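One protein chain omitted, others in place.
Chain IDs A, B and C follow the sequence of writing; residue 1 opens each chain.
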Amino acid sequence: MTNAQVTLIQIDNYGPWTVTPEPRREVDLQTLQSRLYADLSQLVGNREGYVFFTRFDNMVAVTNGLDAADHALIQESVGNRYPVTVSLSIAVDSSPAAALGTATGHLQDAGSAQDGDRREILRGDPLDDAARTDGDVRIAHFDVNDATGKYTDQLNEFDSFINIEQGYAELMRYMRNAHESLSFFVGGDNIIAVCNDVDEAGYLDAVGHVREAVGVDLKVGVGTDRTAQAAGMAAKHALETCREECTDVEFA
Amino acid sequence: MTNAQVTLIQIDNYGPWTVTPEPRREVDLQTLQSRLYADLSQLVGNREGYVFFTRFDNMVAVTNGLDAADHALIQESVGNRYPVTVSLSIAVDSSPAAALGTATGHLQDAGSAQDGDRREILRGDPLDDAARTDGDVRIAHFDVNDATGKYTDQLNEFDSFINIEQGYAELMRYMRNAHESLSFFVGGDNIIAVCNDVDEAGYLDAVGHVREAVGVDLKVGVGTDRTAQAAGMAAKHALETCREECTDVEFA
Amino acid sequence: MTNAQVTLIQIDNYGPWTVTPEPRREVDLQTLQSRLYADLSQLVGNREGYVFFTRFDNMVAVTNGLDAADHALIQESVGNRYPVTVSLSIAVDSSPAAALGTATGHLQDAGSAQDGDRREILRGDPLDDAARTDGDVRIAHFDVNDATGKYTDQLNEFDSFINIEQGYAELMRYMRNAHESLSFFVGGDNIIAVCNDVDEAGYLDAVGHVREAVGVDLKVGVGTDRTAQAAGMAAKHALETCREECTDVEFA
Partner (left out) sequence: MTNAQVTLIQIDNYGPWTVTPEPRREVDLQTLQSRLYADLSQLVGNREGYVFFTRFDNMVAVTNGLDAADHALIQESVGNRYPVTVSLSIAVDSSPAAALGTATGHLQDAGSAQDGDRREILRGDPLDDAARTDGDVRIAHFDVNDATGKYTDQLNEFDSFINIEQGYAELMRYMRNAHESLSFFVGGDNIIAVCNDVDEAGYLDAVGHVREAVGVDLKVGVGTDRTAQAAGMAAKHALETCREECTDVEFA
């Protein structure tokens, strides 16, 4: 059984900050957001976790292997280097969606995302080291079949983007509703999902659903391991197998 | 009449690079992509333009005011600092979608996005300085009414995200089909659209369409100027007016 | 006659910030300082100027071509993206050292570098555009003859570093005292000096002085132009000529 440790990362009081005392230049906001995401990717990634940019002011991380002290150091490092601070909330559940729900609830209990006095909250209980197993994290890495040939090299780039975006929008809803899984667009034609115990039929259903709903053809490689990094790398290799063998679903 | 100068930025042969000789660590790819976007935001933004991350391997910029030499320097600066290179293609049209279509076509003519020999292409004709006017760039800045109160502080973060994402997916398609405009999610609950001569009724229709289709309430501030930076800042101020006066559409 | 526009960049109240409320982690300070320097290099460099890291909390820039509005935007962009702010002071003089002296005086008049209330000062008068000439900026680019063969590939890296550092310490003092020039170590075995009207004999004296004083053999390429970027690139090409022709001094 999977046991995902999920961390919600929320920039404190970000919306009001972006327009105080007047609206700040968009290019600086974009630079700030994307660099904060890059830094969090490294801070969490150096400890074998994954971060997804989500809405940038709220990011979602898979943090199996990171304890409370690791989270505190990441929070401190952001505070030392950015004009904004972050709150972090951790939860563990066999269902990734349930874990994120619990993590979100901790922060909501601590105050509004736009409460100027609610800063650098750190809540929740990481998975005890003794309880960790090699089956805790399941990552499914989807991409679009021949995206370059069918979209990038053929269509107006915005229409390519609309196709990818539609595929993602369908998949994210389907995986969340059918399988309590959290799917994130990670650039190009790639979507990475944090899943629980979905079996081959489940992935085939997901791929089939997206094909029928919006005509976008996906394939998926699935990996399971102790950390997001290890499970994600296994999923990438499985996806390479899909490519070589023209299959829709491969497990590492 | 608007006259958008749009630049398509495409990482050369990126997909194959990410899996050669074996799949590269996802955290490094995420870091690379988001930092490249941050750098392009600054390189273009320091010349009064805007860049949108789009798919990260293909980014779209509004570059009124940047000439061919500016583009060449940006291309060179990326090549000097990243393990990947970028191709750039520029086009001008009163319709932003048409401009991007032309720009995309230039790159497609030069070779596939995954052609290992097609590197650092720079094509297209920037708007002649003498032809530039204060009405060239129109930016519409949308956000979601009370996103914090209705979503962030209430729902599982993934469900907040699904709502924002659905609003975006509807708006991007509607604006592209009805108004040849290009809409980009820029984080939080914000969407920035590069528009042509859409009038108040047009924006009200768009807001109404998204509300009916997916139940997400948007408002929008619109600004027009010589550059993306100036038009975008005017749009932000107009959006503040929407907030203060509880209106759906405001023009700067 | 040269006419250097020099900008002093000073982080406001930085020392106290680094130990408030307790000493901050050194790795975060190092990351902050070096990224701030990198960002200023790009912000100034995209406008054809040069920045030198100097002491990191005080940086020196050659900013011919940047007006007050450019400086204000750089100041704003730093404030939008860092937990610290910067003060900027601009001065122009045929003597680079005198220009920096004037610029320093402006900030000292405005208050102490550790005055918590002295923030985001912007003072001084940029060179009027009409007064600018192609002879305003002179850059001398020095490097060490065969540094790799004599030091890097032979000695303990710290002893290589001591040699380079001694060469730099001698050159910086000599050029400042004999020629009112400002010399900056820029990494590897490279030193870039902002000079006034030093002639060939002057450079030969400088090279000779360093050789005699500490036994380090330098060569130098010199370029003159309207901006630091253009003069600096000319100096690099002249230095390549030194390398090819085994000469000590070359003018572009």
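In this text, a residue touches a chain if its C-beta (ideal position, glycine included) is under 8 Å from a C-beta of that chain, and two chains touch if they have at least 3 such contacts.
What you see is a predicted model, and the numbers here were worked out from it, not measured in a lab.
Novice: Please pick, from C:73, C:97 or C:122, the residue that touches the omitted chain in the full complex.
Specialist: Result: among the candidates, C:97 touches the missing chain.
Novice: Considering the complete complex, identify which of C:137, C:182, C:198 or C:222 is in touch with the unshown chain.
Specialist: With C:137, C:182, C:198 or C:222 as choices, the missing chain is touched by C:182.
Novice: If the hidden chain were put back, which of B:77, B:94 or B:133 would touch it?
Specialist: For the chain that is not drawn, the touching residue is B:77.
Novice: For subunit A, which residues lie in contact with the unshown chain of the complex?
Specialist: Residues 39, 42-43, 46-47, 73, 77 of subunit A touch the chain absent from view.
Novice: Contacts of subunit C with the missing chain: which residues?
Specialist: Interface residues of subunit C facing the absent chain: 8, 14-15, 18-19, 22-23, 25-31, 33-35, 37-38, 41-42, 44-46, 50-51, 53-58, 60, 97, 100-101, 103-104, 108, 112-114, 148-149, 152-162, 164-166, 169, 172-173, 176, 182, 186-189, 192, 229, 232-233, 236-237, 239-240.
Novice: State which residues belonging to subunit B touch the missing partner chain.
Specialist: 24-25, 28-29, 31-32, 35, 76-77, 79-83
The definition used in the following text is that only the chains that are shown with their structure count from here on.
Novice: Give the identifier of the chain nearest to the protein's overall CA centre, each chain being represented by its own CA mean.
Specialist: Measuring from the global C-alpha mean, the nearest chain centre belongs to B.
Novice: So how far apart, in whole Å, are subunit A and subunit B when each is placed at the average of its C-alpha atoms?
Specialist: 22
Novice: If a residue has to touch 2 or more other chains to count, which residues of subunit A qualify?
Specialist: 25, 28-29, 31, 35 - these are the residues of subunit A that touch more than one other chain.
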